[in-house]
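Dropping a structure here in structure tokens format, bear with me for questions.
Excluded from the complex is one protein chain; the other protein chains are retained at their positions.
Moving on, here comes chain A:
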Amino acid sequence: MTTTADLHRLTGAYALHALSGDELVAFERHMAGCEPCAQEAAELSATAARLGLAVTVPPPDAMRARVLHRVSSVRQETPDGLTAVRTARAAVRARLLSRWTLAACLAAAATLGGTTVWQHQRAEDALRQARSAQSGTEAIAAVLASPDARTRTAALGGGATGTVVVSREQDKAVFLVSGMARPAAGKVYQLWFDDRGTMRSAGLMDSGRTEQAVLLRGAVDGASGMGVTVEPAGGSREPTSPPVAVLGFPA
């Protein structure tokens, strides 16, 4: 008989796909209500993946051709797991639209909160919302839609996720964050450009939202990254506390 203590110890076997049948089911059920188990299982899965990354054999050239040929006719699933119904013509259109669609969805996220970049199939709604959005949102969308836009995403502390989108051409950057804890009363999150170690203020974030898209105020002007600090309401001329997040700009 498998006890709860035994189930805790199955994280390693789970991460290595070394459980079979009933035990896999029992462990997954247990993990659903055991946060530390889920966390450990995730870390050990990431560790196991490193064992895979450490080995490599040169794949035959024919395999590359076969796989690339196959994907040209395989439909992709939607984020909720259903297969998208998509004609070849629609696929081409989707590809042409994809960058703008992404931008539109992010713009919608800026106004509504909670929308993710992956919900690109909601493009039409998002486009409508983006068009009616205020100019700040349009400026954000312009950065996101820029052909040279580059993004970098990272897990921040406390379950928050941050993405920075930089357009060198427009010399602008947008910071998107979700799951961010609200600052303490009387405090705000302030954004900074990192000019090779010197912090230059890039405006404040909206303290009332845990999900938001913010256009960094001012030009990127060669900054190598950005940071976020907690500052007294109204912001500071220079950071008065260590950064809660630092993101390097994508090259």
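To be clear about the criterion, contacts are C-beta pairs under 8 Å (C-beta built on N, C-alpha and C of every residue); 3 or more make two chains touch, one makes a residue touch a chain; residues count from 1.
In this section, contacts and distances are computed from a predicted model.
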Since a chain is absent, check the UniProt entry for it and pick the matching name: "ABC transporter ATP-binding protein", "Sigma-70 family RNA polymerase sigma factor", "histidine kinase" or "CIC family chloride channel protein". "Sigma-70 family RNA polymerase sigma factor"
For the chain that's not shown, point to the residue among A:Thr11, A:Ser167 or A:Gln212 touching it. A:Thr11
Which of A:Gly33, A:Pro58 or A:Pro147 contacts the chain that the document leaves out: A:Pro58
So one chain is hidden, and I want to know which residue out of A:Val25, A:Ala154 or A:Ala233 touches that hidden chain in the complete assembly. A:Ala154
Identify the residue among A:Met31, A:Ala173 or A:Ala245 that touches the chain left out of the display. A:Ala245
For the chain that got dropped from the picture, name the residues of chain A it touches. 6, 9-13, 15-20, 39-40, 42-60, 63-64, 66-68, 70-72, 74-81, 84, 91, 94-95, 98, 101-102, 117-118, 120, 150-158, 160-162, 180-181, 224-225, 228, 242-250
